[in-house]
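Yeah, one chain of the complex is gone here, protein chain that is, but the others are all in their spots.
Moving on to chain A:
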Amino acid sequence: MREAQNDTVGTELPNTNFDVPSGVVLFGKYELKRLLGVGAFAKVYHAITVDTRQGVAVKAVSKSKVVNGGFAANVEREISIMRRLHHSNIVNLFEVLATKTKIYFVMEFAAGGELFHEVAGKGRLEEDAARFYFRQLISALKHCHSRGVFHRDLKLDNLLLDENGDLKVSDFGLSAVTGQIRPDGLLHTVCGTPAYVAPEILVKRGYDGAKVDLWSCGVVLFALTAGYLPFNDCNVTVLYRKIYRGQFRFPRWMSSDLRILLSRLLDTNPETRITIHEIYQNTWFNAGEHRYNPVRVKKSECVCAESQTGFNSLNAFDLISFSTGLDMSALFEDPNVSDSVERVVCATEPENIIERVEAVAEEGRVVVRREGNGGGAKLEGQDGNLIGIVEVYRLTEELVVVEMKRSEKGGECGAQFWKDKLRPLLLEFAGEREVPVSGDFCKI
């Protein structure tokens, strides 16, 4: 089960038509350090960015294979998909570079190397350790599947570790680049690495990407806990027969709960195979110390609390910077899916505003998270998707500006909540212009 890190089909001979030596600086930006792996038509390098010295992985893919195979449209589509996948257990794609002959994918570098080494060093993993990685794998899978993205080539070789020892799944959403989807979009090519391939792929009918990924997860979980692959044979025909019949034997040390989960994952019938939802209910999956491995918030997403507390006050230039004419991000956005912002000025107490937003959110079963120093709140739907952000700024001693930003990520429920609850509340605030204390000059 051992192949090049981070790479695709490793059964074919490595393409030697790659002449990017280590030490070369790609596009003036990435200094190649060493070769990490070689695949059928790709090479993966460890590199560092010249200016920030940040470590990255650069995957160089031969373009002729991709383009001649008719995958060009898929490459663009998949890059767009990858751009939207952000999960702490998925290798992030930073940027893509290209020449006439090659495409370079610049990705997060998994400093902890391959999970394979962990297993190889110990022979096999204890069930608790395997569960730790399996939960992270399923969490990553859930994130992608809910966005309609399937891996289709899950195997131990695609599971990497970061510097903290957390799992990073690589090559998500890049199946066209790695040569697995046919140009017609139908998934009936024999893809995936033979030992991890699901039986329904072998019969060459169309298949469900989600089910196929779960089968591969079963093979991975088996390999982690057994120390060897469930289906293995030097003869590919024999191997395929074993997979097709679902012929494998549990080693004696496996717990019965784990056996139950594995039989449900390695169910040859995709219709009755376990779903991600069912995995989250599974006994073995939920055993051990912590039931769910919470997804950590990335460092870059942490908003550092500002030194001053309470509500930020606005000066004249802050007001000006609200102008949509200064927001160049509109140039980059799809006109059909842009977020919107509305602001009102009112004389309501800032704390009172946030409390009323929280009350409305509670009615609508929306989660409110206070931001920064309490002057703002993030609203999230039941599915964890961002609905909008409310912020309150002090304009003068009496007046505040309430800003509501709507996010397109909130989907239909978010839009409904915005329309029925938040906007009416905003208009209510707008009407509250009378200053409660004896303001003698506050006729606005």
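Just so we're on the same page, contacts are C-beta pairs under 8 Å (C-beta built on N, C-alpha and C of every residue); 3 or more make two chains touch, one makes a residue touch a chain; residues count from 1.
In this text, contacts and distances are computed from a predicted model.
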Choices "Proteasome subunit beta", "Exosome component EXOSC1/CSL4-domain-containing protein", "TBC1 domain family member 4" or "Calcineurin B-like protein" - which one is the UniProt name of the chain not shown: "Calcineurin B-like protein"
Residue among A:47, A:96 or A:125 touching the omitted chain: A:96
Selected residue (touches chain absent from view) among A:126, A:163 or A:327: A:327
Identified contact with the non-displayed chain, of A:36, A:57 or A:75: A:75
On chain A, residues whose C-beta touches the chain left out of the figure: 24-29, 51, 63, 67, 72, 75-76, 79-80, 82-83, 93-103, 312, 315-332, 335, 343-345, 395-396, 399, 401, 441-444
